[in-house]
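One protein chain is absent from this view; the other protein chains keep their places.
Now for chain A:
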Amino acid sequence: MSYLEYNVKRVPTGLSKVLYVNWALVLLLTAVAGIGFMMLYSVAGGRLEPWADPQMKRFALGMTVMFVVAFVPIWFWRNMAALAYGISVLLLVAVDFFGTVGMGAQRWIDLGVFRLQPSELSKITLVMMLAAYYDWLDIRHVSKPQFVALPLLLILLPTALVLKQPDLGTALLLIAGGGIIMFLAGVHWAYFAVVVAGGVGLVSAVFASRGTPWQLLKDYQFRRIDTFLDPSSDPLGAGYHITQSKIALGSGGWAGRGFMQGTQSRLNFLPEKHTDFIFTTLAEEFGFIGGISLLALYVLIIVFCISSAMQTRDRFSSLLTLGIAATFFLFFAVNMSMVMGLAPVVGVPLPLVSYGGSAMLVLLAAFGLVQSAHIHRPRGR
């Protein structure tokens, strides 16, 4: 099916597009963000400042961006994919030169008005680029080595730049997100088997390199892995996050302590309580019911995305939608695993809930792409 056929089939135009917006998805996103506002209000001790209020403003801005992106036809975005990817790579390079150092890593570009985190942007532009690539590629060629090497390069370029910042969490997400698109596009199973084997080899190499002059990770990254494996080894230092986070979750019980009653977060036992560890506050104050509800909302968002992807008729739309859904899934899955002690502490925020500007704007823009694919799919015969 080519774009020419879109003109033959009925594609919504003008104001009628509003009717075809995936409103259920909009509702779900708003609900998740609403939970975020509540939690930010709670961790600030019942105040809108310093987190809830700016977060709401950003959400409003993000929603506007989402609708603007949604109403632009999807084929425009397909044509923009390579450009967007190029710009995001350039920004990552620019971070090296002009970036501001925050929390021990160079991740930000200060644009004056707000600070941009190009690594966030690159997660989405990579998905766009790969979707456009497989849209262009003849289906019979997907598993040919030369056509597998090209997307690999497309993935590894931003990954290497992000790793240099250093931001291990985002680098892993980029690899996983890119790999998922290649998988969905139908690249042969064998390649993935090789990559998994290679990954196991790399992990052993990383550990073997420890303490030698050419060690592959920074000391703090090794320490995080150590603490993940045995949090009690360093209860005051890095293991503190995990131990306190588990206590907060556990003490929430079935129904939680009630809104604004969480002692762990309010007494500052939890660092980063408004960003990466915000889920613990939710789980402490609203218990298992609150936690599972948020998980259910997230899962529903994924389900709606998948169902939307199954209805689109061109490869770019479906791969883009699935890729964004997969990235979104990785975000919350990794974050939740981390706070529940299933994964080492890597800096991955809880999507739409954690306090943070770049991440929220970029995510909502990405859902704008999903909406665009949804709106502009050909309907009827």
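Criterion: a residue touches a chain if its C-beta (ideal position, glycine included) is under 8 Å from a C-beta of that chain, and two chains touch if they have at least 3 such contacts; residues count from 1.
Heads up, the rule we're going with is that contacts and distances are computed from a predicted model.
This figure omits one chain of the complex; the name its UniProt record holds, of "LrgB family protein", "Heme ABC transporter, permease protein HmuU", "Beta-lactamase" or "FeoB-associated Cys-rich membrane protein", is "Beta-lactamase". Touch with the chain omitted from the figure is made, among A:Leu157, A:Leu216 or A:Ile302, by A:Ile302.
Interface note for the absent chain: among A:Ala283, A:Ile324 or A:Ile375, the touching residue is A:Ala283.
Within the whole complex, the absent chain has one touching residue among A:Val68, A:Leu90, A:Ala208 or A:Ile292, and that is A:Ile292.
Which of A:Phe59, A:Phe277, A:Phe304 or A:Phe329 touches the hidden chain is settled by the complete complex: it is A:Phe329. The residue from A:Pro50, A:Gly86, A:Gly186 or A:Gly258 that touches the chain not shown here is A:Gly186. Checked against the full complex, the one of A:Gly252, A:Pro349 or A:Gly368 touching the unshown chain is A:Gly252. Interface residues of chain A with the unshown chain, by the touch rule above, are 1-2, 45, 136, 138-140, 180, 183-186, 235-237, 246-254, 263-264, 267-268, 283, 287-288, 291-292, 295, 298-299, 302, 306, 309-310, 313, 315, 318-319, 322, 326, 329, 333, 336-337, 340, 342.
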